[in-house]
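Note that one protein chain of the assembly has been removed; the remaining protein chains are unaltered in position.
When the chains are written out, they are named A and B in that same order, and each has its own residue count from 1.
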Amino acid sequence: MLQEFNYLAPKSKNELYAQLKKYSGKARILAGGTDILVELHNQWVAPEYLIDIKKIGDFQGISFDEDEGLSIGATTVCIDLIKDRNAKKHFPLLVDAAHRIGSPQLRNRATIGGNLCTASPCADMGCSLLALNASVEIGSEEGTRVIPLKEFFTGPKKTQIKKHEILQRIIVPAEMAGAKFGMQKLKRIKGHDIALVSVAMARTAKVMRVGIGSCGPTPVVTEDLPPRASLRAVVKAVKKVVSPIDDVRASKDYRLFMTRQFVEAIYPELFKRS
Amino acid sequence: MLENTPRKDRRYVGKDVPKIDSIEKLTGQALYTGDLEFAGMLHGKVLRSPHAKAKIVKIDTTRAQQLAGVHAVLTGKDLDYRVGLYLVDKYILARETIRHFGEAVAAVAAETPAIAQQAVDLIEVEYEVMTPFLEPKKVFDKDAPLVHPDLGTYDYVQAVFTPIPGTNIANHTKLRKGDVNKAFKKADYIIEREYTNPNVQHVPMETHIAIGKWDVGDRITIHTSAQSPFTVRNLFAHSFKIPHCNIRVITPYLGGGFGGKAGIHLEPLCCCLSKMAGGRPVKIQATREEEFSLLPCRSGLTYHIKTGVKKNGKIVAQKMTMYWDAGAYADYAVNVTRASGFSASGPYEIENAWVDAYTVYTNKPFGTAYRGFGHVEFSWGVERHMNYVASQIGVDPLEFRRINALKAGSKTMTGEEIMKNTGNVTKCMEAVAESIKYGKLTAAEAAREKKTGRKIGKSVVALHKAPAMPPFTGTVMILKLNEDGSVTGSHALTDYGMGTYTSLAQIIADVLRWPIERIRLPIENDTDRDPYDWQTVASKGLLLSGNAAILAAKDLLDKCYDVAAQVLRAQKCDLDHDEEKVFVRHHPKSYVTYKQMAVGYAYPDGNAICGPIVGIGRYIAQGLSNLNKETGQGNPALDWTYGAHGLVVEVDPKTGEYTIIKVASAYDVGCVINEASVRGQAIGGMLQGLGTAMCEGYIYNDKGQLLNPSFTDNKIPTSLDIPEEIDCIAIETPQIDGPFGARGVGEHSMIAVCGALGNAIEQAVGAVLTHMPIRQEDVWRALSNKKTPGKVVRQSKAARTEKTADAEAVAKPRRGRPPKSAKAVAKTPKKRGRPAKAASAAAELAKPRRGRPPKAAKPADNTPKKRGRPPKAAKPADNTPKKRGRPPKAAKPADNAPKKRGRPAKAAKPAENTPKKRGRPAKAAKPAESKKVKRGRPTKAAKPVVGMPKKRGRPPKSPVINK
Partner (left out) sequence: MQIKLTVNGKKYQRDASETKNLLHFLREDLGLTGTKEGCGAGECGACTVIMNGRTVNSCLILAVEADDCDIQTIEGEAKDGNLSELQQAFHKNHAVQCGFCTPGMIMSARALLQKTAKPSVEEIKEAIEGNFCRCTGYQQIIEAVQDASGQLKKKEGLRRA
């Protein structure tokens, strides 16, 4: 790298909390590195400290609990989510979403927590986790708090996390286990690309939701919809929450058009019998 | 040469021989420039301009110089040297004026890359931002800001190029064959349209890199990833006025080039930093982002084609106008213009042809050589145009190409006669048409359409290219016989993966009749060790170097025969040779082995004769000539390689998403030397061409700043983007003066595949595209365009009255399959083109609108939308009132010639002889789409964001990515 920084690798949550407090504002988190190292390479950031959280056991692993649901440690890499037995069984939408991230090399390093904390409007895990009504657990010396993911993103590349806090795990509620699902992602090539539009839909017997990426300053999600909501109603609900723009990747018109296309393509999948 | 050698005598030529340079690459042992370390080596970094055009008011390097570990800091003021292949217009570092985004302003050499970057960050520059010139078609505007006000003072190759001082025209290539105006009057139809494509990056996997060392006594050593070591040496010598023999250029293994490394780029800067640092070697490796803006790219092109055609399908006249968006420096672009100029019609016979090709300076990263050398860019226009004309006159596009294809007896645009052995473009077209089953859907394709709801389209296109090179291009091969009877070659053509050296080894092995394992051709080149080769470009390597290799092998054998004749007391005509020895033909036990004579033959008593054996083969292009600057007539072509593509695409008529099902490619290579190499070139070039067609292209904002300077938004094809099926076919019409009849094919695979894609998409769903890249959004947008570009005039009574069902049915961009015959078309039910409606009955997020295309997004800052003309370019930063009237005068010429009063010399009028209008300069040929200037909407020609994908309706305000 062209910058100087100090590398820290705390071995426990508490050690991390102390470092975050001490170096508040001067530190950046190193998880998979697939975002932060690009930022360092381009000299977009110059932190004094880089704190590697991969050695913290509490942030690792995936587990499933009938009451809570799926608990994904923040430093879980995409490939491990893709292979996880519980994820495959109960939340295949997440497996689908994780599979769409980057290339094989990137999926072997990029973490679910990192994908959310980078908070790009096109975060692939963002729209899928929103469709599943996920929550995130944020910790610090002061304790932990759990907030719905839909409140987590506050703007492009901005989240609720304060400088002394850390995203610890992602919780996907048990009531969404087994949801029918579908996801589509618009890219410029068939190889790896950032989403120009992504739509993830999930439906259980009780609720239907649509998460959308790259159509607003953050990934967004519809309100909770009735499980038998008509396609028309779903489209209306999506229209309410998206606000795409023109940029070098796609135009606003096309994003709107393709969002609708994706919703229409996925909708029938949500009603298929297993 | 040797084209009549029977197949049975070709042990290696024509076979699949593994590449002689792949093992070291497979093990990681091949050393590229970036792998080299030298004692005391420093690392260089460059400060680049964030502006497209600016004056450098002040540069302060004090803090950079004081940083520990820094050994050299340079700015443009320190380097009064200009470089340029054909037009010497570029300083090594910008002096006084910035001419493009990313241009090098200052450079540092330091002990580590991190220190060098820190030092660069400490350099303070004050800019006065100016209005950039970004649109090549505005080159004739009176108040166009000049990129090179001093153009009139630059040295240039006068025999070939025509710059126009006082304008942004670095070169105007003209071609006048026959009488185009007269012929237009006789045409039944006159059909015209305009085609565009943006700047594109080569994207070699290894970015540009050089290590320069400037020793006392002006001895220069350069290690560089460059395609043409002798060109680096030559240009360096000219720029710095140093003897050639003082300069040594070494090219290790190269990680790709595609033309981007054909000239001279980082080398002078590395050497100048080294000189300042007391002779320590300095390495500069471009980052990928620098590759996109500091280093050159491929010029963009706006190509206007106007065709006069008879209703029987014969083209009688064609007027072609090219505006090359060449960027800030002429580099290779002037030659790209010239080479495209003489090739501009594609492989079709045009009796009356008129070409005006302009190399236009703009304030953008400059264009250099790129595989195809202009042909990819103009072929897009030619092949789209051929289909357009065919559809307007009611002839099948393939049949239309057959009617007009060059064949034996035809004359090219430069007046060259095509011979039987020149090659066979018709055969190429037939081969690919058969491969893709052109003209119908197979049962499998029909079933696929039915199952998916997507539409399948097919097209056949053709191409040609001759090497774009000086008529006096030559090369030398030296073969040195080693003590053990093996041979080591010395040659300065570079091989960076094309397989040319393997082919040369095959040729040498067959002439010598030796096993190929005994032939070594070192991949690294060294101007101190190797004899001259012009450049590794132009697909001339196999032909010229192959001939030189044959001559060298023959010369080597001849010298061996000399020794054997003396030793065996035989006449040379009584001798023959095999892989071990030279022997007397009728007494084979009487022989001398190569080992015995390799470094001199010694008799038993010790007497020695003849000395070490070296074979030398020199070959220079035969019979070529410069083009007449007024008429474009001459003989520029070493050879013509013809080719064709057949392409099958599947398109979603709702979304515009498409998948390429099959690409068949055929090339008349004369003689296949190495099967797998030809196939490798065919597939690699085809995918690189598809990259241009599908997803590549620079995007600028209206200030000329590059918005996609990395892989994040400058995509190239991956393994998932290749066609489902690939077919490669070789035609072998022998090139009489080629080695074993071979001709080159390195560039050709890239040339016409873009047009093939555009045509097939239109054939499938009726989307008319005249701009690249073709993103799926562009297909979608084209589907909803009611008004398609182009202008058709039915001139003859016959053409006007012949509005039969046949002609009408094919006049519109066709949906579905191509017509079987003109008559049959009338009976084929016409598919109407609107994309299928969305399933949803009610509120949809965005219906494809009728009439006016969808409006662009409101600008993020809520500036009220302006009606009428597009917004003017941003005023210069210091609010200098905009000067009206004449552009600033060019600097006085250095020789103090009396200043001419009055207006600057007028630019050459565009080709059309439009009567001169007072007040404004004669306008360049309007794009064919529209004559009316619509109220409320900007004119189509005026696009504020250059390179942005074309949209209908109001153009978007400049999107700027905030990092």
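Here is the rule we go by: a contact is a pair of C-beta atoms (placed from the backbone, for glycine too) under 8 Å apart; a residue touches a chain by one contact, two chains touch by 3 or more.
In this text the structure is predicted, and so the values were computed from the model without any measurement.
By the touch rule given at the top, the unshown chain touches A, B in the complete complex. The residue touching the chain not shown here, chosen from B:624, B:678 or B:756, is B:678. Per the touch definition above, the residue from B:52, B:369, B:498 or B:537 contacting the chain not shown is B:498.
Contact with the chain that does not appear here is found for just one residue of B:28, B:606 or B:623, B:28. Between the chain not shown and the residues B:169, B:203, B:262 or B:598, the one that touches is B:203. Summary of contacts with the chain left out: across B:81, B:101, B:230 or B:253, the touching residue is B:253.
The missing chain lies against chain B, touching residues 16, 18-19, 21-32, 34-35, 114, 202-207, 253-258, 287-288, 427, 431, 496-499, 666, 672, 675-680, 682-688, 710-712, 716, 718-720, 722, 726-732. What chain A contributes to its contact with the hidden chain is residues 1, 3-7, 9, 30, 33-34, 37-38, 41-42, 50, 52, 54, 79, 102-106, 108-109, 191-192.
Here is the rule we go by: only the chains that are shown with their structure count from here on.
One finds 42 Å separating the Cα centroids of chain A and chain B.
Interface of chain A with chain B (complex): residues 1-4, 42-44, 188-194, 231-232, 235-236, 238-239, 242, 244-254, 256-261, 264. Note for the complex: chain B touches chain A at residues 113-114, 117-118, 289, 654-655, 694-695, 699, 707-708, 710, 712-713, 715, 717-721, 775, 777, 780-781, 838-846, 848, 854, 856-857, 860, 948, 951, 956, 959, 961, 963.
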